[in-house]
Structure formats: structure tokens, C-alpha cells
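Missing here is one protein chain; the remaining ones are kept as they sit in the complex.
This part shows subunit A:
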Amino acid sequence: MAAHRCGLSLVFILILSSLACPSSCDALEKANENTGEKQSVSDTPREVNTDGSIAAEDLNERQWQSTDVEADRSDGTKDSESFTAAARDQFQEELVIRPLHSGDIYASFQFRTLWDTDFLQERQKVSHYRLFPKSLGQVLSKFSVRELHISFTQGFWRTMQWGQPFIPSPPGAELWVWFHDTVSDVDGNWKELTNVLSGIFCASLNFIDLTNTVQPSASFKPLGLGNATDHRFLRYATLPREIVCTENLTPWKKLLPCGSKAGLSVLLKSEKLFHSSFHSQAVHIRPVCQDEQCTSKAWELRQTLNVVFDLYTSGQGKKEWSLFKMFSRTLTEACPLATSSKVYVDITDNPEGELFELSPATPLLSQAVVLGDRRTYSVFDLTRAEMFGQLRSLNLLLRWKGDTLTTQSDMLRPLLHAERYVAGFGLQTGEIHTVIYNNHPYRAFPVLLMDSVPWYLQLYIHTLTVTSKSRDNKPSYIHYQPAKDRHRPHLLEMLIQLPPHSMTEVTVQFERALLKWTEYTPDPNHGFYVGSSVVSALVPSMVAMNTNFTQDQPLFSSFVPVKEESSYFVRVYTEPLLVNLPTPDFSMPYNVICLTCTVVAVGYGSFYNLLTRTFQVDEPSLPLAKRLANLIRRIRGVPLLA
């Protein structure tokens, strides 16, 4: 289909400006000769092409393209595609750019590989891999994984300044896995899986063991298909201290079908990505519906990367952004293996271009309901050659106008927001405060708070209080699993109803435990981390959510399945905590003093004791019964027993 599109645009461009066809066009045509059967698909995008030509004549006129229409169209193509059985896997890539009111910019990459195969079938081993990475496929089948979510994050997502991210993640590393219910030794599988993943992603995931793994009873329901929700097959762990750097990005990029060679992934240069306020990369694997009827499963691998560039450190304080400024690269082509490759720019707050200016202008607009809000996006379809213009490269430019950023001190007021801190003084006791805000003016909604606290903070669960509007708010469900020293962490889950426009505070006191001296980290004075608490909520939606969960929505709006129109599911992570534990002085002078004192106390002390002590023969004492009897006899004035 690319060939037809290319050909048409070739004719068109020749007429208009007598330019030569881009060289990438040739390459695409050649590639298409090999896959002849794909041409049956090529009829549909012609309409789009005429859109393009009109657009070229009148760039200012905008055309509305709703995602629904697009979905219908691609349905047709999907059916015809499904007959050619070769293409049983497909790849999509997407970049969403959301200018933030603080002047920062949020870029979210999503890469999705869909494959209708079954890793868990015992009969046949899956051995032929095309787009799906083999390293992950083998892991899925070996450990009978039903669903796997792993994220590596550096920095903390500031909900008050940036709003909600598309897919949230806590600082550090987070891993949660649903195993298939045929697994007998879940803990053994989990241990091995973490070791294997630590090799794949070059991360210290092998530090995940029983002391930081929990089995949430109500949080973290499976995001993919399936109705088994027995939490014995769920494992959840976070490593809040995990560092994220190029060595994690490199293997992550290698999982992509195009690597970092073509398509959107050429933008992923570590020097820029890590020079940011927030960086998060994740891999989500789950079974999803193959088609709209949802009669059979397909495996979905979703690789996401979210990054927020800071106005001052990356943007030098100038209120203008471009792809080149953000990533030090521009886009030149779509990934040849991708069925769709799109860039979306969020222009909801900027319908007439009063806030910022976007160039090159695109005639295609798209609307999507995401996170309870209807957003408008400018769409750049990279599979169309004319997107890249004469320079054969696309460098989106986004320039804020005038002093529109003066209001940057204003905080956003997201409907749901949570924060957490440690209170108290000294090194013996303390108190964890978790504050959850409901900023909805008139609707109450339920949230599920999950806390996993390491065993060395001994929670006093009787001090647990939940107050909202200075009144006691009794949770309707509490699940508490106490810790066992050196074996498992505390797990606290609570279902709390948040009153409208309120602040709910959850406090619990704890005592710090003394560790054995080998259990301290090499830098114990840095403190010990407690992972983020997780707030899962059903937030009332401003607009009707799209419950029709199909694959043809843009990727960013189709991650969490929506069950009802009136509310949407969202997960909010709080800050991780850094707690100081009583730490012995590990320095050399201290140890020397300790050692000398011990020698003096034991050696000299016992010797001196021996010399000065006098020894006497002790009289044998009466048995206990007789002594008791004597006690009573003494009171009665009767002669005592001998």
C-alpha cells in the first residue's frame, strides 16, 4: 500500500513542483515487491491521499478526522489482511507530544507488536519469530507467564504540574507478573524470572526476593484477557533505588523490530533522554483480543517510553521546542516493518493557535477520549512520504506565543492526587503520612490504596487512622499482612471512599528495627528506601468514555480496558520514602576503639574479677514447694520445715 501511496504522491509532486521522488520511496517500492500479497490492502488509503492533496493546496484549512471513521476503514483492511496468513504479527509505532503548561514538554513513545500465537501451548513450541523478540517469547513460555509488566523510571512524575501520564510508573524499577494458573511453584518461577529479566534488561532485578515481593489481594488485576483473578498467581515488587541509564535503554531498544535504525526509534538517543526531568521506559506483555468479536487471543507487547524535557535545562529557557532540540534528531522515515507510524501533538488547549504555533501544519486532526477527557491531536502520518517535505525530514516545531507561560506558577488541579512523607524525629519511631486529594467538586469516588513496607520498619497497625475532612473515614475493606523479619514485607491494602473536594490522610506509626551488621548497604547513611504506595481509583469522567475496546484506537488511549462510560481507571504512585535507620559507625577508628574496649573488658575485666573475688560454699536451697509451704507456715506461726 505504501507503493501506491508513494506512486500517487509522486505524480502529484511532479505536477506541482517537478521534484524528484525521495529515495526512500524507491526503497519502499522495492520492499513491496517481495511482499506482493500485501497489495490487496492498498485500496483503502486513497481517500486519505486525496485529503493530502487538498491539504497541500490549502494548508490552513483543517480537516476533521475522527478516530472512529479511521477505525472502520482499517477494519476493512484488517479483514483482508487476515486472509493472508503470513502477516500474523504486526507492529505499530506512535509518538505523542503534549506541551505542558509549565513550559516543559512531554513526549510519550509507544511501540506495539501484536502476534496471534499462543506461547503457553504445551503441544507445539513456538520457534519461528518475526517481529516479536525471541528473548521475551522464550521467557513467556518457559515460565508460563500470563502477563508481565516491567518499568524502569528515573525521576518522579509531578502530577500537580504535568497532569496524568498515559501509563504511570513509580520511581525505580517495578515488576508485576501474573502467572498462568497451571504453575505449581510460583515463588520458584518468580525468582528465576527476575534473574532472567535482570540479564535481559541489565538491571539489578535479582535483588527482588521474598523480602520485597507481595501478593496484592485487590490491586493489580490483570490488564489483559482472562477471568482468573486468584491473587496467588500474582507477584508484585518494586526496587525504588534502581538506577536507570543507557545500559537499560540499550537492551530495551534492541527488542524493537527496527532497533534504533529506522522509524520513531531513531529519536531515542540516551544523551538527550536522560537529560530530562522524568524518564520512564516500560515493557507490557499481555493477551488481548484478536479482533472485535474477541473470539481468540493475541499477544501484545507494548514498549513505552515517557520523557519530560525541562524548560530550563533542556530548553535553555526558550519557549520553543522542536524534535531536533528534544532528541537531537529529526524523523526521516517510518519503520518499514510498521503498519502504522504516527506522531500526535496535543492541541486541545490551542484550537485556534492562540497559545503556541505548530509547524509544519498538518490538516489531519484526531480526537480521542483519554483519561476522562476529550483531547484533540494533530496527526502526522509517517507512512506518507509527503509528510517529510522537500528536505526529506520532519522536524516538528512548537513555539509558544508571547507571555502565555506567565501562569506557570499555577498548579493544575488533577481530580486525583496523592503524596506521602515520613514524620517524626529521632531514630526510633516515626509515622508515615499518605495524603490523597479528591479535587472533584461534587462526586465521591473509591480508591484502593496499596502499601508495601519493608520489614525493618515495624508498623504499629493499631495506630492506623484514616481521616477525611477531620472526621474518621472507615475503610470498607482492609487487607493487612504483617511482615516477618527477613522473610516478607508488610502489605496493607485499603478501599477508601473519598468524599468530594476533600483531603484524606492515612497515618500509621512505625518503629525502626536494628539490622545485623552484614545487612547494611555499603552506604547505609544514605538511608533506606520504601517503595511508592499505589493508589488505584475509578475517577468520574468528564465525558463518556469509549467502552468499545478495539485495537484501532490510537495506542495511547487503548491501554486500560474501559468497562463503564461514567468513570475511568487510573493509577497514581506517590513518592518513595527515604528513611534513616539507626546505623552503627562503620569507620576504622570506631572499630579500633570497639575492638580494644572488648579486649580490655573481656581480658582485663575477667582477670581482675578473679583476683578480687572471694569464694564461699553456698548452702543448698530448699525446693520450691517447701519454700512456698514455709511461707504460709511463717504466716500461721507454725514451725518451719527443714
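Definition applied: a contact is a pair of C-beta atoms (placed from the backbone, for glycine too) under 8 Å apart; a residue touches a chain by one contact, two chains touch by 3 or more; residues count from 1.
Quick note on the criterion: contacts and distances are computed from a predicted model.
Its record in UniProt calls the unshown chain "GPI-anchor transamidase", which is the match among "Alkyl transferase", "Senescence-associated carboxylesterase 101 isoform X1", "GPI-anchor transamidase" or "PIGH acetylglucosaminyltransferase". Note that of A:Asn227, A:Gln316 or A:Ser470, the residue touching the chain absent from this view is A:Asn227.
Touch with the chain omitted from the figure is made, among A:Asn206, A:Ser359, A:Gln390 or A:Thr598, by A:Asn206. Among A:Thr182, A:Thr246, A:Thr348 or A:Ser566, the one in contact with the hidden chain is A:Thr246.
The chain not shown here is touched by just one of A:Pro522, A:Pro589, A:Pro623 or A:Gly637, and that residue is A:Pro522. Although one chain is not drawn, the whole complex shows that of A:Thr182, A:Asn195 or A:Ser566 it is A:Asn195 that touches it. Contact residues of subunit A toward the unshown chain are 85-86, 88, 124, 128, 154, 191-192, 195-196, 198-200, 202, 204, 206-207, 217-218, 221-227, 229, 243-247, 250-251, 269-271, 273-275, 289, 293-297, 446, 448, 476-477, 495, 521-523, 536-538, 549, 560-561, 563, 569, 586, 628-629, 632.
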